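Okay, handing you the structure first.
One protein chain is absent from this view; the other protein chains keep their places.
Labels A and B are assigned to the chains in the order they are written; within every chain, residues are numbered from 1.
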Amino acid sequence: MSSERKPSDSIPLEIHDLTVAYQSKPVLYGIDVAIPPGKLIGIIGPNGAGKSTLIKSIMGLIPIEAGWIRLFGEPGKRHLKRVAYVPQKESVDWDFPVNVLDVVMMGRYGRLGLFRRPKAHDREVAWACLEKVHMTPYADRQIANLSGGQQQRVFLARALAQECDLYLMDEPFAGVDATTEASIIELLHALRADGKTILVVHHDLPTARNYFDMLMLLNMRLIDFGPTETIFTYEKLQKTYGGRLTILSEVADAVRQNHEP
Amino acid sequence: MNHRGLLKPFNNLWPLVLFWIGTWQARADRIGEMVDISLKDQFIRFASLEDPALRFALAGGVILGILCGMMGTFLVVRKLSLVGDTISHAVLPGVAAGFLWNMEKDPLAILIGATLAGLMGMVLVSQLTRHTRLKEDTALGMILAGFFGVGICLMGMIQRLPTGNKSGMDKFLFGQAAALGWQEIQIMALVGLIALSMIYLFYKELLVSSFDVSFARSIRIPVDWIHHGFMLLLAFAIVISLEAVGVVLVSAMLIIPAATAFLLSDRMHWMLLWACMVGVMAGVGGIFFSFLGQKLPTGPFMVLSAAVLFALALFFAPRHGMLARWWLRRSRTLRIQRENALKAVFHIMEKEAFTKEGVTVIALARSKGQTLKTTEMTCRELERAGLATLSHEEKALYLTPDGMRRAQTIVRNHRLWERYLTDAVNYAPDHVHDDAEEIEHILGEDTVRMLERQLNFVDRDPHGKPIPTIQDIASSGQTQASKGQGMSGYRNPS
Partner (left out) sequence: MNTLILPWDWHRVVIEPWSLGTSVYGWILLMGFLINLTCGLIGNYLILRRMALIGDAISHSVLPGMAIAFLVAGAWQLPIATEGTPSPVPEGLPHSMAMVIGAGIAGIVTGLIIEWIHQKSRIKQDAAIGITFSTLFALGVVIISLYADKVHLDADCVLHGEIAFIPLEPFLTIGTHPIAPAPVVQMGVVAILTALGIGLFYKELLVSSFDPGLAHATGIRADWIHYGLMIWLSVVVVSAFESVGAILVIAMLILPGASASLLSQRLHIMLAWSSLHALLSSLIGLHLAIWWDTSIAGSMVVAGSSLFFLCWLISPSQGPLWRRLRRKSSTDTKAAATQPLSKTYS
């Protein structure tokens, strides 16, 4: 990667020599990357490449083995409230007694802090975010009574309500219908136009080329990162998806077995 | 909107009341055989609240109901129901130890001892699941019964002590609300207030961390602290309910009111409110029944009252009850039957190139392969729904504009879907019909529009039959144009 970079507020996310282990099994090795602002970036790689792990470690949900992460030029969790995270869809109980507006309102909770209740302003923001994903007619519905695509849009609206500068999305296109896919893309472009930075874990190679400004190829380590035109080449994809990495994962297994039998 | 939401839950309260009156009469007869005082006197004593012990018991029941309902709600939505069960059994050695502290039934010592024991049980469960390969259910069951065994041993030793015999320790097993005194009520009220204010203060943190843990972490909510604090409150709630419900059945008072509320509401604050109401009703009901029979344990009666309420909700809850679900299924089946009949009518008319106004019932019966009688019933059903009219002798069926539109919509869905399957999914044309038979009834308007766009506004199905267009559907409703537009919701693409 580029050797000289100065940490500054203009770089929303900088990762240096990041190694992450999951239950003592290393899944990411020495990631080095600086994300420029205002870009729509896809994270591409095969199953088990550590895409979700990367996002979770940025959010501080998984402890880091080595290296550091800087958000908006500063280490630690100081700027974490400027980062929004859209987890994978399956992680919630759809029968939970909340309606669509409640879920979107949760996006405001991080800004409210302890002991404070949502105010009229928060409600307005939540409505506006629902409007952006075209879900206002469903505001009153319990979340189980939505289609898969609508559920995904609700979670996007929740992320919007956080009013952040950096968005991390874990497979937002997984299992959604075409309408939702189109409306998500429209939304991502609108966010980018506002100068936000968006990192999207993506599974589908053909669409990746059209959707993103920049691509990050990942397979337990960073294969490459750059503008889509230069990255989306046969050799680089081959390198990402090729079988060479079995050695790496075998070694990782060995490390784990050695550590915790 | 809000007002309707406010009142709606109360609409289905009256059958509860009826049921209540019905059951106590029946049950009370049974109990009445065993007591000397007549049932009527006993009831009057209950209603007049003369007995100070009864007043304490009722106050205890109300506090217990509210607290257990609140904590139980979070317990159920966090899917920790059986954790509650484990804690409630694991407090027993703590109760005994609290008694041993100064050899009398000191409520405060018992509260502290039991809370510590419950928390210790929880810590052990989490240690076991973290450091061994034992699954959570195994760890829970083991701690539940292991701690209970220790408690039983300690209670056995206490019974042997000179003061132990009249300690009233055995009341902690099945509960005896009549044993509650002023001191106990004070402590219950205090702990209840603390728990209530904690839930009020941390409501949004509790809500978001129960709903979506990883999201809660990502917005820097201290999820682990919230969890530990919640467990502490839970232990408190269990401990103060002990004397009224008993160790064995406390968990039921946590789970059942909350589960009842879960069937009755779709939003957290409503669920909390319902759970408290059911909890209070169950608490008071249990005290009432055990009061009628005098020395009967309170706990089992509270649980049974709660279970009756749960069963009612399970069957009659407005949206999630079994009856409501059954009704929904039935009305869906009926709709599909109607739509299929409309489609059959359309097919006959199409075969005759729409030269005739209606179809004969006989022709319809032949095309559907049904008896004349069944077909006549279907026709009358269509007439009732305002989709068709029958001629005077019930020989011929004429579609109303509304019915025509619906028929065209269904045929359009069917043929578009067949087209989609052959063109885009590469089905063989003779394999698509059965699938389309099902899909035609559930395709939404948006999806149909999308299908159409994707298929380039194709006008023939794979078998060469024309696909009705939006213009067709709109024009068959000329006479009721505005209504038709509203109903089908289609807008002209041009």
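Assume a contact is a pair of C-beta atoms (placed from the backbone, for glycine too) under 8 Å apart; a residue touches a chain by one contact, two chains touch by 3 or more.
Remember, predicted model here, so these are calculated numbers, not experimental data.
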Item to check | Residue touching the undisplayed chain, where the options are B:Leu49, B:Leu108 or B:Ala145 | outcome: B:Ala145
Checklist entry - From the list B:Gly293, B:Gly403 or B:Pro468, which touches the chain that is not on show? => result B:Gly293
Next on the checklist: Just to verify: which one of B:Arg55, B:Arg267 or B:His320 makes contact with the chain not shown?
Outcome noted: B:His320
Next on the checklist: Even though one chain is hidden, which residues of subunit B still touch it in the full complex?
Outcome noted: 30-31, 34, 76, 79-82, 84-85, 89, 100, 128, 131-135, 137-138, 140-142, 144-146, 148-158, 160-162, 170, 173-174, 248-249, 251-252, 255-256, 258-259, 262-263, 293, 296-297, 299-301, 303-304, 307, 310, 314, 320-322, 325
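One rule holds for everything that comes next: only the chains that are shown with their structure count from here on.
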Checklist outcome for this item: CA centroids of subunit A and subunit B: separation to the nearest Å works out as 34
Item to check | Residues of subunit A defined as touching subunit B within the complex | outcome: 56, 59-61, 77, 80-81, 83-85, 87, 91-93, 95-99, 102-103, 106-107, 109-110, 112, 114-115, 117-118, 140, 142, 158, 162, 177-179
Item to check | subunit B residues within the subunit A interface of the complex | outcome: 1, 77, 79, 201-202, 204-205, 207-208, 210-215, 217-221, 262, 265-268, 270-271, 446-447, 450
